[in-house]
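These notes are about the structure you will find just below.
A protein chain is absent from this complex, but the other protein chains hold their places.
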Amino acid sequence: MSALLQVRDLSLHYGPRVGCEDVSFDLHPGELLCIVGESGSGKSTLLNAVAAQLTPTAGSVRYRQRDGEWLELGALSEADRRRLAREEWGFVTQNPRDGLRLNVSAGANVAERLMALGMRHYSQLRATARHWLERVEIDPTRIDDAPTSFSGGMQQRLQIARTLVTQPRLVFMDEPTAGLDVSVQARILDLLRRLVNELGLAAVMVTHDLAVARLLAARTIVMQGGRVVETGLTDQILDDPQHPYTQLLVSSVLTT
Amino acid sequence: MTAALMLELRDLSKSFELHQQQGARLNVLRGFDLRLHAGECVVLSGPSGAGKSTLLRVIYANYRPSLGAVHVRHQDRWLDLAKATPHEVLDVRRHTLGYVSQFLRVIPRVPALDIVAEPLVAHGVDVQQARRRAAYMLSRLNVPERLWQLPPGTFSGGEQQRVNIARGLIVPRPILLLDEPTASLDADNRAIVAELLAEACSAGSAVLGIFHDEDMRDRVATRLFPMQALEAA
């Protein structure tokens, strides 16, 4: 099976400071890859550089689009980058308020990406929005409510619906469950696990939570100080960590 | 006719380097060889600490071997899991290599039936058909039907273990690794598991397992493979 995304020797520096350095990985269709590491390890920088939200200092990111053609993301025009983000990608932010449009209703938030793709049939937009609210376990009668009236967990589920409604091929997620309490977190993780399976999504998810990686990702990348210190099957990394930093991370997990 | 060779371990060593404990080194396996054929059920025997579980985990590629090779016959070609890419390992796990441990890894909010059906769905079977097969497995293992739609987090140890076995055996895999899957089962249920394993073997699966219970061992083993702890040796 051929890769969907190829990252090679990717570096991003903030002036003299290293954001991430020399990162390479492949992502295959239908695969969820976790990037773990503590705060400041460069995982969010890496995610943003891969998703073409930040401009890398060196290295390349290639993406194979729906028609099979490989795109070099560094060489993309703004128009093409936005087209990809609209038609083939999704991005879920840690704080749902950054990913949602707070001054319009939940339904409009879900329908917006469809309208951006040119859908102009109100009743269909509405039916699709309702269907997706149900899929993320939001009562569809709340379709006309403002997201500001939703709890944090509901807002995050709304953001997931808004992102997945266009059936993207590749989704980037930046700590989608951080900042939510444990029961809410479990619900969102279960939801993500199910949707990723049902839709056959490929995804790159940043998390500091090893349990999240174990639940969702077949493969994991461990980062420290901007560099990849270990990469492989998630269960391998968690059960037989090789690098001192990974061993420290694994031994720091609280067990109940 | 001799049965096909399915798994071959050559000069396998595994040691753990504990960076959190001043780089202490723990040698568990050294120069280990083993051959497993289709249709046989090899039971590892030996005291605790002999590295039986570690061996199974190394074969499953859950642990990375320090030295040596884990050759697996995967869809009519041989693959060394010690050198395979993560994607190859995942493919081998999906289709060839099954692993059943003592413990069910519970996924929050997912009902028992779906936990059992999941590997079959990953194998490429459609969801409804996989659920029907899961229901068959659960009923064979005497898991009461009222539990099927519940997440197994609150089940008893024995119930969880039977769900786990159903999940582990639902896909007919050419190689099965079993790490004391029957530890908390009563005699009746152990007998059912033994029956299922015998069926798997006669269907051509190669089984490598750990069973502390002697009765179970005698029922299923076609061959015993003794192991000893390295430090004692």
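Read from first to last, the chains carry the letters A and B; within each, the first residue is number 1.
The definition used in the following text is that contacts are C-beta pairs under 8 Å (C-beta built on N, C-alpha and C of every residue); 3 or more make two chains touch, one makes a residue touch a chain.
Rule of thumb we're sticking to: contacts and distances are computed from a predicted model.
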item	value
Chain left out of the displayed complex - its UniProt protein name, from "Alpha-D-ribose 1-methylphosphonate 5-phosphate C-P lyase", "Hydrogenase iron-sulfur subunit", "1,2-phenylacetyl-CoA epoxidase subunit B" or "Carbon monoxide dehydrogenase subunit G"	"Alpha-D-ribose 1-methylphosphonate 5-phosphate C-P lyase"
Among the chains presented, those that the missing one touches	A
Contact partner of the left-out chain, one of A:Ala108, A:Leu210, A:Leu233 or A:Leu249	A:Ala108
Residues of chain A (touch criterion as defined above) contacting the omitted chain	78-79, 82, 86, 101, 103-105, 107-108, 111-113, 115-118, 120-123, 125-126, 143-144
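As a convention for this text, only the chains that are shown with their structure count from here on.
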item	value
Averaged-CA centre spacing for the pair chain B and chain A, given as whole angstrom	33
Partner chain B, residues of chain A touching it in the complex	1, 28, 186-187, 189-190, 193, 197, 215, 218-219, 232-233, 235-236, 239-240, 242-244, 247-248, 251
Contact set on chain B toward chain A in their complex	16-20, 57, 61-64, 86-87, 89-90, 107-110, 121
